[in-house]
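Removed from the display is one protein chain of the complex; every other protein chain stays in position.
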Amino acid sequence: MSLDALVRLSRGGLDLDLPLRAGDGEVVAVLGPNGAGKTTALHVLAGLVRLGGGHVRVDDEVWAGDGIHVDPSLRRVGLLAADHLLFPHLSARANVAFGPRSRGTSRADAAARADAELDALGALDLAGLRPDRLSHGQAQRVAIARALATDPRLLLLDEPLSALDPELRPLVRATLAARLRTYRGSTVLVTHDPLDALTLADHLVFVEAGRVVQEGSPADVVARPRNAYVAHVVGLNLYPGDAVGADTVTTALGPVVTSGHEHRGASWVAFAPAAVALYPHRPDGSPRNTWPGRVVAVELVGQSARVRLAAEGGATVVAEVTPASVAALRLHPGTDLWAGVKATEVSAYPA
Amino acid sequence: MSLDALVRLSRGGLDLDLPLRAGDGEVVAVLGPNGAGKTTALHVLAGLVRLGGGHVRVDDEVWAGDGIHVDPSLRRVGLLAADHLLFPHLSARANVAFGPRSRGTSRADAAARADAELDALGALDLAGLRPDRLSHGQAQRVAIARALATDPRLLLLDEPLSALDPELRPLVRATLAARLRTYRGSTVLVTHDPLDALTLADHLVFVEAGRVVQEGSPADVVARPRNAYVAHVVGLNLYPGDAVGADTVTTALGPVVTSGHEHRGASWVAFAPAAVALYPHRPDGSPRNTWPGRVVAVELVGQSARVRLAAEGGATVVAEVTPASVAALRLHPGTDLWAGVKATEVSAYPA
Amino acid sequence: MRLSRALIVVPAVLAALVVVLPLVGLLAGVEWRGLPARLADPAVRPAVRLSLVTTLATVVVCWALGTPLAWLLSRADGRGATWLRAVVTVPVVLPPVVGGVALLLAYGRRGLVGEPLLEVLGLRIPFTPIAVVLAQVFVSLPFYVLAVEGAMRGIDRRLIDVSATLGARPLRVLLRVALPLAAPGIVAGTALAWARALGEFGATITFAGNFAGETQTASLLVYVALQDDHQTAVALSLAMLAVAVAVLGLLRGRWVR
Amino acid sequence: MRLSRALIVVPAVLAALVVVLPLVGLLAGVEWRGLPARLADPAVRPAVRLSLVTTLATVVVCWALGTPLAWLLSRADGRGATWLRAVVTVPVVLPPVVGGVALLLAYGRRGLVGEPLLEVLGLRIPFTPIAVVLAQVFVSLPFYVLAVEGAMRGIDRRLIDVSATLGARPLRVLLRVALPLAAPGIVAGTALAWARALGEFGATITFAGNFAGETQTASLLVYVALQDDHQTAVALSLAMLAVAVAVLGLLRGRWVR
Partner (left out) sequence: DGPAAPTAAGTAGAGTASSRVDGEVTVLAAASLAAPLTSLVRAYETEHPGTSVRLGFGSSTTLAQQVAQGAPADLLATAGTDALDRLGDAAPTETTTIARNTLEIATPRDDPAGIDGLVDLAREDAAVVLCAATVPCGAAADEVLARAGVAAHVVSREIDVGATLAKVALGEADAAIVYHSDVVSAGGAVRGVEIPAEQNTTLDYPLARFGDDPGARDFAAYLAGPAGRAALAAAGFLPP
């Protein structure tokens, strides 16, 4: 067990009591509404805020707890805040090289490492610029590179993609996903974006007012949201698979057609329950992914109904429909029907 | 014509040449990739950056151009930056009251106005807190209130909702929409979020590298994206209508079923082209909105195909499908078919 | 203690010692028994009172005049500002006695401004408490202005921009935004200016003279006493130091976290 | 000019006048014809050279010792820090002549440190150029430390936090992050400290003496000249001012935008 923490802390109106665990190479996503204490918890892990109670242990080293408080500079964490917090007096390259230099890497090696990290995020052309010459999104990409350049044991990401423009976000998300795959430490990812959480994380922790309201694997949480917030946020069906062609990923559901993707091999396929249409008969038309299935459960969450289907291969598909549709299609456990998803609604990411 | 500006400026690698016009009560949305110069243009309008050439005129007053440069404090603009930029030494209430106080409002009236604005954004309970006690999202809501509290003639919004969590965003967007409806000045909204742009703006301007690449009404732009970036960003069908029931809005398309909404009366209805499924025959099943139509045009934009249909009422529906679907359905101008959209995919907002 | 920390702590301790050792020397040299008697000397009270009043006036003048100057300097980027800043620093360089001579040449009976002042208004500045304040302002203002300017330069410019778009006119931006954000610098600058005014000696004696009850500040009394009996001088210095440390300590404790 | 702006500009101009008028008086009082001859006096060169060397040494000591102290003070919040800060300000309050006496009591033949230094190492500090530097450091260090501390307090704490998580040990955080971000404050503090050292008179003459070529700085030479011929004193002061303004102007022009 790489990260084993119990973050207890009272601060202003906030009363944190948050267990966080992550194995080697594992990514834990922490989700929750504004003010839930997510950022505060990350700062405790980084050592910037002192623990009120509980403990922080990484690889069986005690970083905090029982009167111990290891200095942030000795913890080997990488912290990426929502604000980029680049050093205003350093170029992008020098910002990224700062961490390696701090840990004793030679000037040349640190610069090379910086360039490599910037390149991976498509920001190499910015290397010579100072933060005040970068737009918000550019700056955030440099900050991501900086956090990754130190090979931290524990990577703390606080809404890393929130400032990126929608066209760039998938690219950076994919880069981050690829980077996290080879990364051997543990990652705690705070995010508001369910797609980030579901595609990057192995384990989700939902926090409200400092407490865990639900946690589990992505599939678990998606299948059984126990709370309106969670149901709202986690709006995806997610399947591991194998990207075999330019627009096909084979999964437990069978081949899933996407609108095109560039990677091959291990892949995630995701689509929103709301994108799943249900038909009493096999539909013809543009939904190119259609699967027969049997309704396992129908739940009303807020104003919509979530319908769980067992598809033929044993996989589960969740559809979100209006309560009126439930009535019109007479949905109840045991109903056989067809589920359809348009290829343009399917996201595929390298795993 | 309330705002009439031509923003010309060279700065670093950026070469801005941007005409911006907005009538009274009109909202112009500026969209574009990172580094396009959107923030810079807003700063020119606010008077924080000097014009290189061109002019800024508001209500026939010259604010800039021909050697004139009216001080920002005399321009009556409201600026809301992506970073909240709250005064760290003032409470949320005092931050919001700062503008009215600066314009001569009495202490009591300014505080009352501040509370009203905070309340409208659901942030009244934060009134007594300083920014360092607020989370990012909370701070951004206070900053919105601050920008609105001065009754500016020209409202400049730089990605106003980008820091809000997804659950709160619709609430704040609705508040902002309502506020902008009664607001009599002009608004320039910089955003990455097409939903913000399409639901809040009367006119869209797409900028790349300082130049306009496309502009027009939302319907225009959605129907005829002339550029991959635009096509990617504007992913919505948008119709004015009348919310007549808890889940129905009557539009030019006929009644559109939503997954439920709380407002009544004038309304926007929006759904993504990707959410539109096409069928050779009238489908049965969960898509509760189905319309017959005739294909008017099929264009390939990037990896997907955009199909424009003329629906019966004369309205246009845009569907985004894979090129493979185009082939399978033998789509070409003149084809008759059915378009279907699930109610859960439809967004309805007060107009 | 780890090396990296030691490399900061050790020089810091040395720095503190440079200042503290002589003070300890002073304390060690005091004849404590005679101290109360020495402080009871009739010349002491009026001098101390005058010092307190004039240094307070100096601080007020620094606030009123120095703050706007610091603000303008912090916002200006041109060459003019650079040279004005250098000129404002000049009184620091000038040996205080020469500063006093310069003040006489400006405000004295035959001075640039002094002569018209005397002839038109019948106002005579030298040898009055006003001269004491003027001398103190002359030597203290640079410290105040430079400290405050430094702090004001550190303010996030975007906050200043935002306050302008909210309709705040320049004076309001200064008072409601820049001042609170530069508060640590203002406290530091005030402390420096007040302390420098309290210790001021050369310019005061030259420009304002040394007349008990009128222009003889505590600092002048210390010097005069030093010529005669250095124990009295040391006793008075100690009293001044005690007051200064108390005032500075409390000031900081209150205004800065 | 609009009222709000005028309420800033007018006091700022007054502030500038307070400083500039006496300087103009000084310039107006100069007998320009005799100036070159006066500056050619054989005592002038060594005094000016000594001033330059010792003030430079003082600045280096301030950097080396004062910066770490300022950094620790800026990061500390406790009472200890508050009082240490007050104590560090004390030399500003002390009339410089008393400061000289205190230095003698600490480093003199019978002094706290001076006595052991002399007996064990045979090292005598007073009346040497080292004493000049020590006197200058004593009076200048507070200005440096307080100016730099103020600037360092203004740094966004989160940047410091981030540099720690990137593995930067305290010394590196100070050198690579805090120093550059506090650069304007450091330039201001250096300028203040250097200028104060250049003008230093009372502590130097008391502690280091006034030996031509050895401890007679330009400032002391001005004092001596003032005893009989104030034109020479004024001429030398002007030369010092010219150097100071040039150095400060260039320093600023280079280091601060």
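Here the chain labels run A, B, C and D in written order, and each chain numbers its own residues starting at 1.
We adopt the following convention: a contact is a pair of C-beta atoms (placed from the backbone, for glycine too) under 8 Å apart; a residue touches a chain by one contact, two chains touch by 3 or more.
Model, not experiment: these values are computed from the prediction.
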Where the missing chain makes contact, among the chains that are shown: C, D
Absent-chain contact - pick from C:R49, C:R79, C:R110 or C:R157: C:R110
Among C:L26, C:L134 or C:L226, residue touching the chain not depicted: C:L226
Residue among D:L65, D:V90 or D:L104 touching the omitted chain: D:L104
Positions on chain D contacted by the hidden chain, ascending: 43, 97, 101, 104, 108-111, 124, 126-127, 205-206, 209-216, 223-224, 226-230
Interface residues of chain C (partner: the chain not displayed): 97, 101, 104-105, 108-110, 126-127, 205-206, 208-212, 215-216, 220, 223-228, 230
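Assume only the chains that are shown with their structure count from here on.
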Euclidean distance of C-alpha centroids - chain A vs chain C, Å: 57
For chain A, residues contacting two or more additional chains: 83
Where chain D touches two or more other chains at once, by residue number: 169-170, 172
Arrangement of touching chains [line / ring / star / complete / other]: ring
Chain pairs that touch, as defined at the top of this document: A-B, A-D, B-C, C-D
Contacting residues of chain D [partner chain A, same complex]: 156, 158-159, 161-170, 172-173, 176-177, 180-181, 183
Interfacial residue positions of chain A with respect to chain B in the complex: 12, 33-35, 39, 82-83, 133-138, 159, 162-168, 192-194, 229, 232-233, 247, 257, 259-260, 274-275, 277-281, 283-288, 303-304, 319-322, 324-325, 328-329, 337-338, 340, 342-345
Interface residues, chain B side, partner chain C - complex: 43, 46-48, 71-73, 75-79, 81, 83, 85, 87-90, 98-99, 102-103, 146, 150, 156
